[in-house]
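Only one protein chain is missing; all other protein chains are in place.
So, subunit A:
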Amino acid sequence: MTTGNIQLLSDTLAKARAENRAALIAYLPAGFPTVDGGIAAIKAVFDGGADVVEVGLPHSDPVLDGPVIQTADDIALRGGVKIADVMRTVREAHEATGKPVLVMTYWNPIDRYGIERFTEELAAAGGAGCILPDLPVQESAVWREHADKHGLATVFVVAPSSKDERLATITAAGSGFVYAASLMGVTGTRESVGESAADLVRRTRATSELPVCVGLGVSNSTQAREVAAFADGVIVGSAFVKRILDADGDEAAGLTAVRELAAELAEGVRRVS
């Protein structure tokens, strides 16, 4: 049995911490703008300086995503993206770079596909774990059993509204890292990162040794630097997707744009304090 790359994920985050910087974690949906185009975009993002990539498994009903990622999911689904394509994306992105690659998706596709089948295939593809934002910890026991068996991390999301007691429950069940939502809202770029983020990171750290990475709203190097001052990782999604949408079908221009954004953000996460 192949084992997933949870250890590679932990090592990567530990290495960034040892370098006294935050890790840069990028999100891009599989199948966007095409399956091969999506794989090329992930390689470009790694090439620009991302430490970890989350591959989105597009869903018909992305209730936690803003208009940018909704549009990308629509394009990917209309292009006919399947779970097999997501697995190929993970495999090729990981094999080409040796870097940790996670999957982020809603719960129904995995529930329907079969938990054992999904975790087995993801581990075989070299995946490092999963982020499942609509699978709350109290419904996650069966998933975690399979993920653990296959060496995959279960990254839970915490929010500014999470009470301390609940943070402890969530971090005790999670592995890899903790995804701290910087603000109350859906994905999308924002002018500023909420002040609640630093407080949430502090409260989360009080419950666990896991790295705490901050996402939602971060789109430029100034924000990345701000967040890097208090978090172990900076997660950026919509800003990458938007660069590809703005390239309007020019694949080379899209790849250049995401590589440049990754380089700019990678600069930002190298903490200046």
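Operating definition for what follows: a contact is a pair of C-beta atoms (placed from the backbone, for glycine too) under 8 Å apart; a residue touches a chain by one contact, two chains touch by 3 or more; residues count from 1.
Note that in this section contacts and distances are computed from a predicted model.
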Choices "D-alanyl-lipoteichoic acid acyltransferase DltB, MBOAT superfamily", "NADH-quinone oxidoreductase subunit M", "Lysine 5,6-aminomutase subunit alpha" or "Tryptophan synthase beta chain" - which one is the UniProt name of the chain not shown: "Tryptophan synthase beta chain"
Among A:100, A:133, A:176 or A:268, the residue in touch with the chain that has been omitted: A:133
Contact partner of the left-out chain, one of A:66, A:100 or A:211: A:66
Sole contact to the chain not displayed, among A:23, A:42, A:55 or A:157: A:157
Absent-chain interface as seen on subunit A, which is shown: 59-64, 66, 70, 77, 82-83, 107-113, 133-136, 138-139, 156-163, 166, 170, 181, 184-186
